[in-house]
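Of the protein chains in this complex, one is absent; all others appear in place.
Naming follows writing order (A and B), and every chain is counted from residue 1.
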Amino acid sequence: MKHKELSIRFCGIAGDGVVSSGKILAGTVASIGLFVMVNDIYSAEIRGLGKSTTTVRFSGKKIHSMGDGVDLLVGMAGKESISELVEVKSGGAVIYESSEPGELVEGESLAGHIPPDVRGYAVPLKRLANEASGSNRGRNIVAIGALCYMYSLPPEIFINHITKLFQRKGESVVENNVKAFRLGYDYCQENYPLREEFDLPAAGEAKKLISGNEAVARGAMNCGLQIYAGYPITPATKIMEYCAKDLPPLGGWTIQVEDEIAAISTVVGSWFAGKRAMTATSGPGLALMSEMINLAVMAEIPAVIVDVQRGGPSTGLPTKVEQSDLNIALYGGAGDSPRVVMAPADSEESYSGIQLAFDLAEKYQTPVIFLSDLFLGQRIETAILKEKIDRNRSTRKKATAEDLKNYVRYQLTDDGVSPWIVPGESGAFYTVTGLEHNLQGNPNYEAEVHQSMTEKRHRKFESMIQDIPPADVIGDEDAAIGIASWGSTIGAILEGMEIAREKGVKSKLIKSIMIHPQHEESFRRFFDSCQRIIVAEMNFQGQYAALLKSRYGIKPVEMHLPAVNPVSPKAIAQKIMEVNDELTQ
Amino acid sequence: MADQVLPEQPIISTDIIDRKWIDVNIPCKNACPIRTDIPGYIQAIMDGDYEKAYLINRRDNVLPSILGRVCHRPCESACRHGRDGYGDPVSICFLKRSAADYGMKPLDIEITPNGKTVAVIGSGPSGLTAANDLAQLGYAVTVFEQFDEPGGMLRYGLPEFRLPVDIVHQDVQSILDFGVELKTGIRVAGNDKLKQLAGEFDAVVVAGGCMAPKTLDLPGIEAKGSFYGLEFMMAGNLGEIDYPIRNVVVIGGGFTAVDCARLAFRLGAEKITVAFLYTKEMMSAGAHEIEAMEAEGVEFAFLVTPNAIVEKNGRVSGLRMLRNELLQGRSIKTIPDSDFVIDVDTVVFAIGQKGESDVIEDDERQKIPNLFLAGDFRNGASTVIEAAADGRKTAREVHTFLSGKEFQEYVRIEPAAGTGRKREFDFIPRQPMDELPLRERRDKTKEVELGFSQERALIESRRCYLCHYNFQIDISRCIYCMACIDVMPVDCIKMATNIEIADDGNLIYQETKEWSEVQAIVIDNNKCIRCGNCYRACPVNCITISKYSLEIEERV
Partner (left out) sequence: MKYVIIGAGVAGVTAAETVRKIDSDGEIVLIGKEQFLPYKRYLLTEFFCGTISKEQLFSLSCEDLKRLKITFRKGQLAKSVDFENKKVKLFHNETVSYDKLLIATGGKPRIGPALRSFEKNLQLYYSLEDILLIKEKLDSVRTCVVFGQGLSTLDLMAGLKNLKKEVIYITKKPRAFFPLLQSNSDVDVHQFLSEKGVKIITNDRPVSVEKRDDKFIVETFNGEKLTADLVFAWDDYRPNIRFLENTKIDRKIGILVNEQLRTSVEDVYAAGDCAEIYHPKIKNYWINFGYPNAIEQGETAGKNMTGLNENYRIRETLVFHVLGKPFEARWWE
């Protein structure tokens, strides 16, 4: 059997080296130009012996999602891996530990649960690791050696990568790890000589691996982020970690403050002073930030808030994915409180999208909520980033000499955007308040003032259209079935559409990083061209569907997908088929 | 460094618990009838000190070159390295041979003659060992040997391709170097002869071995071509078989049977079958020898009982046998009507030996107080090492009898800073010994096993777990971090609860997986393979190592 793509999951507990296995495998295949996506799932406990898995999916073709099921499960920890067996495809394989000291109780071993349509490979991971290095460390490398043989992958690429990876730890570490790899490889060769093949394309240029979170951080830093303020929260913490490491050398600041309210306050304050600032949080943090975001809307101060969504409500499911913060992002504030809401679909979009977020925020003096999610943020994928470092980037509508002659902060303009000077710039002063205000910024509660100011704050969103890209339409233009979705669900949909197409059913997808405002024209045109519309998203309420229904008056088939694990392409394909069946009846 | 514990002085213990620790935890030593300090000499080889390794062997088992070739290796079947899942036992025997090959040297022992004389009858393993021990204690020893050359079964009962004659001479000479007098060609037998000898010497040790075959009353047993094992061996060795042998069946399952079959191969036999009453598992010959025999093309017939020799003109032409049925308790019964005949020209009955009955009568023996029996003559046919061990036992009996002094065992416990082992050593495969190519094995004098090179001996020695090291966790310093449990190679470290010290000093505890119940983390030394993983992993240095050795001395 020749595999066009492979999905390999490592499952273990603390100390098993699960995450580094994923990194080594992914790094190796990316180094020869394959496309890779890696998804780690940790236990919810902050510390302890909870189980974690990492799944690496790679192919010669671009990968959009983690796909359905895995070809190989590496059970570093036997008992914990049992529940992962359902994910193994029919005809797939399992590597299990066969040198665990002591007697395993019947039924508590991974081997005892392997279904008959799956091959089980007993590999003495611990024993071989000890043979290589004298300790249990390195059993993940043994497993990688084993799977390298199993799928006829060239061992040199792994050895090269391992050598590079461990070089700075010294010669003997490299030697031990290469030995561990070889022992795993040789063990499989000797004991399980029959093997499968991976359809290895000609070696291409090495690809970079990047997670959604890293892409956000890098994107922000490359377009002039000066101040990052945040309070750690799973799954957004990594963004802060990247900023903490890389921002200060660029001359910026990363501040860990006491809570999310302080974080957003710091961000709004920084922007008030004209500095590009950002915070990243997850649902519970966003809820705390609502009030301050409200202030930014009212005072027309930009802000960039990244929400790496996790399961909610409340503290919810810290390590599981959900797309259920759309409503709070769109509507979470007092009064008529418009804000920009964006949602990238992959790492590449996370990178370019966050830069657009900064540009829009600054240009239109409004908060932007950037909705990533746990899956998107944590997964690592091969991405082609058009990196350009421009730390002085600015889109501020500065006050001209003309404006300064009689400067008012909240001047009414056609596009709703007022010329803006920041404290420290000479020529004018103004008041900023959360109260409704007049042109100068002084509190004023007159009906006409409120009316005109409210209109002004909303007018910005209409004029913003010139700066936002039209939505992308992907798939068969003549398809009767149209799909709309957002965020990381897009990846699964792209693959689901591919599966359906292989079965002869055409479909198309509309996707836009902009949730609000949207390039409505392209959406209308798209919806008009479809006989049936499917809206798919990872939440119970159908938050995006509700938005689209009210905005475009459509009557879609809604997929409210159970939000704990990333969406399955198969489920999408199945829905497309179902809708197609209804259509053709 | 505050937490570094400096080695203390060795402890000399006569506590039964420490003695027991050795028996349970050094399985090779415990399995050795003569209690050779196996980890001790293997560690010496590890250190490259072959002389020390030889001297330990020379002290403990007297005949290292011989035993390094023909010992039946009870130690290896007990070796921890051979336990389920841990590969193959250490090649203890081959290493012993290496110690002799590379470290043999004349002994430099000061002997103070005590003026007493001892006669030893028989120069087999038990006689030689008794002579050695007594000579070292100061006795003037004279050894009487009935054949021309010393060695007894070592010389005449074992084929040269397993034990070359000069090797026997070497080890014998090492004993004669103590001033032991050897008189060959003298057969001492009969009540009167012995009584006379007992008068001339302060003590007499009869180590006459088991030279007489157990006989079988089988039709045709007298036909030409029918031999008893030892008879065949001697005739074969001396080239006294005067007809071409082609089809041979050897009856028996012991070392002699295997040796006879292999000798038959060298004598040119084309088809050789070892026929045994029981099954392969019940063969007492060593697995190693059986395998060498199989490699030489010898076949088996199990569960058969010889029934009659088919004669033709006074010569063996066939063997009639019956099939056996295994009964409960490993006994057998022949199956009625199951007889069959195989064509053979030679039948060898290697079914056991016994002491020669004419040496001394039981009743008479009782009457001579300074007469001692030793080895196989006392216990019936056994193995070289068992005979040697019994020779030593007898020597001590003689010494106690003549001097009134008893012997006392004690345990020396030395704190150690490490074992010198690495975990990687546990994965070295058992080193094979180079052997004579099959095609050259038709020569009966060519030794088959060629010995380890020094390099290979060193590699093999690293495989030894060095079980004489005792690993213990100091509970008062343990912080229950489980770092040791994470790295343990077998289930050798346990979380214990309900800990008790039994009357016999044994630690009794229950294993638990519940954190709340844990009272201590303990190392089960019986499962411990001394890999040192825990010692290295422990963050608080609460694991101590001490080396146990057994010594014996005259009680003062």
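Points worth noting:
We take it that a contact is a pair of C-beta atoms (placed from the backbone, for glycine too) under 8 Å apart; a residue touches a chain by one contact, two chains touch by 3 or more.
Values in this document were obtained by computation on a predicted structure and should not be read as measured data.
Taking the complete complex into account, A:104 is the one of A:19, A:104 or A:317 that touches the chain left out.
Per the touch definition above, the residue from A:122, A:250 or A:480 contacting the chain not shown is A:122.
Taking the complete complex into account, A:114 is the one of A:11, A:34, A:114 or A:479 that touches the chain left out.
The set of chain A residues touching the chain not shown comprises 96-106, 108-109, 111-112, 114-117, 119-122, 192-194. With the whole complex as reference, residues 84-85, 279-281, 291-292, 294-297, 302-303, 323, 325-326, 328, 335, 337-340, 432, 437-439 of chain B touch the missing chain.
The rule is short, and it goes like this: only the chains that are shown with their structure count from here on.
Interface of chain B with chain A (complex): residues 85, 422-424, 426-427, 486-492, 533, 537.
Interface residues of chain A, counted against chain B in their complex, comprise 15, 99, 101-103, 126-127, 130-136.
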